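Incomplete set of chains, arranged as in the complex.
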Amino acid sequence: MKSRESVLNATYSVRCDSLGRVALLTVLAEDPGQVVRMASGYRVVLGQVGTMDVQRVIAAVETAARREGLIADGYEEEHALYHAILEALHGIGRGQLGLGNLLRTAALRFSIVRGPRWAGEQAEWIAVALYGTIGQPVKGNEHEVVGLGINHL
Amino acid sequence: MKSRESVLNATYSVRCDSLGRVALLTVLAEDPGQVVRMASGYRVVLGQVGTMDVQRVIAAVETAARREGLIADGYEEEHALYHAILEALHGIGRGQLGLGNLLRTAALRFSIVRGPRWAGEQAEWIAVALYGTIGQPVKGNEHEVVGLGINHL
């Protein structure tokens, strides 16, 4: 759809100097790398997952974080990440953390961000942002969803 | 914090050709009007609310939508809006739709957007996006939250 491209893919001025904004802007971006480059002081891991199983969303995010070395060894940071994911999933599920068991499917991009709550602070936190669509397992019968979870490390 | 300004308030290329993106980008923007101008085919109402009462968030969003004539008379569109707000609040509450009763407070910007799920489609839906902070009623003890609810009209 040509007009859609030409009209709407414009530039947009935004602060990306906080943990949640960095996480959200990366999952919303056409070119997440553009956000990552702006977000000095933040480490970002990106990925995507389409599934009817909530545990696969969790597994995809956890695996990406570990593979990229975003979280330290030991259970502490795994625990922090796990609860950040669950919190983000509340935004996706809006009342129920279920997908296929409620006859719906999700296609999500995710970002995992490590850094201060507000740029320039010392203490590191972790954020998980999820953005994509949820709906019936029928192409086109879906709408957008977003979720954000933030936890201390 | 000077460096924060100079480094991070950069421009960012993003599509804003879907209902959820328009809603989210307006609450994240420094200048929401910039998004509104890009988002042809969408009507947008903006506001903000800081409170420890969930019902005040609901009231603030409903009042803004009515005052701006974003929703039609009759209960149908009020009902659509109400459930979109509740869904957005799930992202804010992440498990519990409570604020003061859980000893936490929220400061939120909101946008209410009316338009097609995907730019160029005919059927209108409604989206509510909430973005801001949640935390203890102690300045600084808070982190970001986001919520998005989308409903058919």
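A and B are the chain letters, set down in written order, and residue numbers restart from 1 in every chain.
The rule is short, and it goes like this: a residue touches a chain if its C-beta (ideal position, glycine included) is under 8 Å from a C-beta of that chain, and two chains touch if they have at least 3 such contacts.
Since this is a predicted model, take the numbers as computed values, not measurements.
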item	value
Copy number across the full structure, from 2 displayed chains	6
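Keep this in mind: only the chains that are shown with their structure count from here on.
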item	value
Distance from the mean Cα position of chain B to that of chain A, given in whole angstrom	18
Complex interface listing, chain A residues touching chain B	1, 3-4, 7-21, 24-25, 28-31, 34-35, 38-40, 86-87, 90-91, 93-95, 117, 119-120, 125, 127, 129, 131, 143-150
